[in-house]
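Up next, subunit A:
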Amino acid sequence: MNILLATSTTAMSGEGVYNYGLVIFLMMTGLYLVLAKGNMIKSVIGLNIFQVSVIMFYVSMGRVEHGTAPILLEQDLPHHDSEHGHDNHDDSEDHGLLQTRSDVALASTADGNHDADGGTDSDVHPQAHPEDTEANSPSLHTVDGRTAYSNPLPHVLMLTAIVVGVATTALALALVVRIREYYETIEEDIVDAIENRLQKEEAQS
Partner candidate 1 sequence: MTFVSTITLVFFVLLAVVAVAIGKMRSLFAAVMLSGIFSLLSASLFVLMDAVDVAFTEAAVGAGISTVLMLMVLHLTSDKETHSNEVKVFPLLIAVLCGAVLLYATQDMPHFGDPNAYIHQSATADHYLNQSYDDSHIPNIVTTVLASYRGFDTLGETTVVLTAAVAVMLLLGRPKEEEHDLSKSPDPIIEVGAKMLIPYILLFALYVQFHGDFGPGGGFQAGVMFAAAYILHALSGTVRSAQEAASENVVEKLIPLGVLLYAAVGVWCVLKGGNFLEYNALDPEHPAHGQHLGILLVELGVGITVFSAMLMIFYKFALRGREVR
Partner candidate 2 sequence: MEILIPLLLPLITAALIQILGRFASPNIRDGVHTLMAVVTFYFVIQLIGPVMDGQRPDFFVAEMFPGLTLSFKVEPLGLVFALVASGLWIPTSVYAFGYMRGHHESNQTRFFTCFALAIGFALGVAFSENLLTLFCYYEALTFSTYPLVTHYQNAEARRAGRIYMGILVTTSVCFLLVGIASVWFLTGTLTFTQGGVFTGGEYETWQIALLLALFAFGTAKAALFPFHKWLPNAMVAPTPVSALLHAVAVVKAGVFTVLKVVIYIFGLEFLSELGANNWLMVVAGFTILFSSTVALFKDNLKARLAYSTISQLAYIVLGAAFATQTAAIGAAMHIVMHAVGKITLFFCAGAIYVGAHKKYISQMDGLGHKMPFTMAAFTIASFSIIGLPPFGGMWSKWFLGLGALEGGSWGFMSIYMISSLLSIAYLMPIVGRAYFRKPSEKDADLHEAPWMCVLPPCLTAIGCVLLFLFPEGLFDLLNLMFVEGGQ
């Protein structure tokens, strides 16, 4: 598989897109289960799988290699040193596409500083304190001595998506219950057959 081969690119540019490939497989499975239109419960499960794989896709995109959950660690709170993410753009120099984006990031960070703490030390070297890093297994969560947090936004979005998912599931199941109460089946094709028969009868009468 091509996608898997992409893994061999440099560590800094991530681990390829292989897990998107896997997400895609899950999505396809889910979509097939929904559309195959067999048993209604299975369709709902398929819908769930489909939605969860989209959630997985979002979460994947939010991940940063060697990163940690987006909950600020003690050493990153302002009373230690607040500005860690600043020279992110240094890393991106080998990545032509991103140049503009980093600049934007830099500019807006600078703006942000003025608003917030006024003269916070934006030039302080973002070195993590040794004792903290030890505690938080540096090999996993730090890049160039700074804590790498995964992006919180996809997580937030997906919290919403999960809620939407369970709401949809509940509704779908409620409808299934109503359908079952009359047709006494939850197989789509049997329901269709009953419907055809009923409609023929109605047309005759």
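Regarding selection, all candidates are chains of the complex that A comes from, given by their letters.
Keep in mind that, in the parts below, a residue touches a chain if its C-beta (ideal position, glycine included) is under 8 Å from a C-beta of that chain, and two chains touch if they have at least 3 such contacts; residues count from 1.
Owing to the predicted nature of the structure, the values given are computational and were not obtained by experimental measurement.
Engineer: Considering only the touch criterion given at the top, point me to the candidate in 1 or 2 that touches subunit A in this complex.
Structural biologist: For subunit A, the touching partner among the candidates is 1.
Engineer: Can you check the complex and tell me which residues of subunit A touch candidate 1?
Structural biologist: 3, 6-7, 9, 12-39, 41-42, 44-46, 48-49, 52, 55-56, 59-73, 77-78, 82-86, 88-89, 91-92, 95, 98, 101-102, 104-105, 107-109, 112, 116-117, 140, 143, 148-160, 162-171, 173-178, 180-182, 185-187, 189-190
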